[in-house]
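Of the protein chains in this complex, one is absent; all others appear in place.
Going in written order, the chains are labelled A and B, and every chain counts its residues from 1.
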Amino acid sequence: MSSDDATVPVSSLPPFGPGQHLLSVSQLDRAALTSLFGLAESLRPVGQGTQVCRILEGAMLGSLFFEPSTRTRLSFESAFQRLGGAVVSTTGFTFSSMAKGESIHDTARVVSGYSDALVVRHPDTGSVAEFADASVVPVINAGDGSGEHPSQSLLDLFTMRQELEARGKSIDGATIAVLGDLRYGRTVHSLLHILGLYSKVTFRVFGPPALALPAEFFEVVSASGNRIVECDSVGEAIGPADVIYCTRVQKERLSEQDEESVHLKGDLLNMAILTQYGRPDAIIMHPLPRDSRHNSFDLSPDVDDFPGLAIFRQTDNGLLIRMAIFSIALGVADHVTDDLRPAAWQRR
Amino acid sequence: MSSDDATVPVSSLPPFGPGQHLLSVSQLDRAALTSLFGLAESLRPVGQGTQVCRILEGAMLGSLFFEPSTRTRLSFESAFQRLGGAVVSTTGFTFSSMAKGESIHDTARVVSGYSDALVVRHPDTGSVAEFADASVVPVINAGDGSGEHPSQSLLDLFTMRQELEARGKSIDGATIAVLGDLRYGRTVHSLLHILGLYSKVTFRVFGPPALALPAEFFEVVSASGNRIVECDSVGEAIGPADVIYCTRVQKERLSEQDEESVHLKGDLLNMAILTQYGRPDAIIMHPLPRDSRHNSFDLSPDVDDFPGLAIFRQTDNGLLIRMAIFSIALGVADHVTDDLRPAAWQRR
Partner (left out) sequence: MSSDDATVPVSSLPPFGPGQHLLSVSQLDRAALTSLFGLAESLRPVGQGTQVCRILEGAMLGSLFFEPSTRTRLSFESAFQRLGGAVVSTTGFTFSSMAKGESIHDTARVVSGYSDALVVRHPDTGSVAEFADASVVPVINAGDGSGEHPSQSLLDLFTMRQELEARGKSIDGATIAVLGDLRYGRTVHSLLHILGLYSKVTFRVFGPPALALPAEFFEVVSASGNRIVECDSVGEAIGPADVIYCTRVQKERLSEQDEESVHLKGDLLNMAILTQYGRPDAIIMHPLPRDSRHNSFDLSPDVDDFPGLAIFRQTDNGLLIRMAIFSIALGVADHVTDDLRPAAWQRR
């Protein structure tokens, strides 16, 4: 379950494109990212329900969640249906045939025969790639344990880019604070990797010592030519930051280190800390869910009126990113926007 | 869990219309009811599968059942899809992010971003309204604990009206027997409220003493100008009744009052009682499910051939009512019937 698992086996994957699996963000170079983000942006009216697209009419998505992740599932299923496709769905540990000793290979081969694409989430690192090997249709990785969750990384990057551009900035040259669980946080690790495609990024990281960033990620950032600074407090980390990326600290992971837990009182970030130390035009991001109970050492709901709070724009953007992913995998990326037409109904 | 919870907080809700939540039947006045019922009736061929409607093509319903209620969920999901829309669905207590401390606000805001409308059921009174506050799309309340379940009230009223009109009568002036659990029965309480929009209605109520109607509802009925009579037996209650509305008595609720349970033998209403005391043209209603095991003090299956048995017409009508609700919330009420066309397939 070391984070090495996530990086090593994906290095030889083909570029993401028509008919291809999407198992790792490493399958996209910067040109592919730009193209995918442009496609996602052009689908915004569909995500907002003002335009309708039926280009995947008749296509079938198999949605296979071997561990529950309701909102990720809903986002993928909504995205595919927003493009006119239909979904067959299973969730939880209810895949009865696997309980009877069926291999991942057999399950994947059978279910892929019912579908034109699969989205798969599984608790075990590498299992989605194994699934993809036996599938006769493209497989989108929706998270495999401590491994990858590429659509999450892509929506983070897409949002960061959009928010920075709205302030006349870009990811190149940006300063990004990363707070919280730097040790186990999959989204943090993916972000440090994928931002290697951009230049002159400065990371300012802070987490409780027991949840500090593993040494290998300092090397990952340095190798890509970006800069990383370890900070001693949230205030120090966010001071000059254009973007503040928060993650949930699961305090139960710290229970053995009593003396440390004692110092984790209140919120990871709240309005008082933000006002005292942060930039007024800072962009606040979080992969969600956040723990909204106070004293949970997470992002406090008292920042919800802060204009730079982008956490719900992230999830809204997730739908667009997933529509773009499906458009590419099913080979309709060049045609999807020609297919838009006004919706007959009104959004609120 | 007092029934006050249901009535107090909804008083200031806006009228139900395009882009609005439907949290309470109190959001509809009599003109709105008449209009909604007309719309529901015009959609009957769609509910029966002889006509097809695609006006919501491309629209997405988020179906969020935080407690299971399979048939209500299926009815809502069928209704939305009957109009051409698509559904993403979750059920049970499986909303994993809420288990991690996520607030109702965050969950609602995120999921509403994937959808054009939400239907929400939750075990806690008032939680659906809290959900609606954070949603960016209209929320339809599918039941919140002892609170409201407006589509159930509306289908009851719609059916009652239709059945009475088929007999040359109307709700105004009708005599309605209400039997069973008058204390906890949410549908009974909602019915007494909503029928306040009609005039000269006489209620004849009978339930086991431990499940008697709370005093406040006598006031509710009187305040609306209708009349309510407490009866000592089923026979007395149903004698002159145009409509007999039965509800399930959960005998386990009576276990403490031993002497009382002893007298609750056999059925709440069966063919023998109906023939002896009731009108031959009586209309029998029930919110379902009914407990079909004998000695369960519920409506006996031996009435199933009685022509006035409307219990399955109620559930069939539920689909029409829910189609009408979605048409209104999504702003297509004036256009939906123009969109009907014959179905390509045959119903049995």
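Here are some notes:
The rule is short, and it goes like this: contacts are C-beta pairs under 8 Å (C-beta built on N, C-alpha and C of every residue); 3 or more make two chains touch, one makes a residue touch a chain.
This structure is a prediction, so every number in the text was calculated from the model and none was measured.
Taking the complete complex into account, A:Ser115 is the one of A:Ser115, A:Gln152 or A:Ser300 that touches the chain left out. Note that of A:Glu57, A:Asp172, A:Glu219 or A:Asp281, the residue touching the chain absent from this view is A:Glu57. Residues 18-20, 55-60, 62, 86, 88-90, 94-98, 100-103, 105-107, 109-111, 113-116, 136-138, 330-332, 335, 339 are the ones on chain A that touch the missing chain. Across the interface with the omitted chain, chain B contributes residues 46, 49, 52-54, 68-71, 73-75, 77-78, 81-82, 84, 86-87, 89, 91-92, 248, 288-293, 296, 298, 301, 312, 315-316, 319, 343-348.
As a convention for this text, only the chains that are shown with their structure count from here on.
Work out the mean CA point of chain A and of chain B, and you get 40 Å between them.
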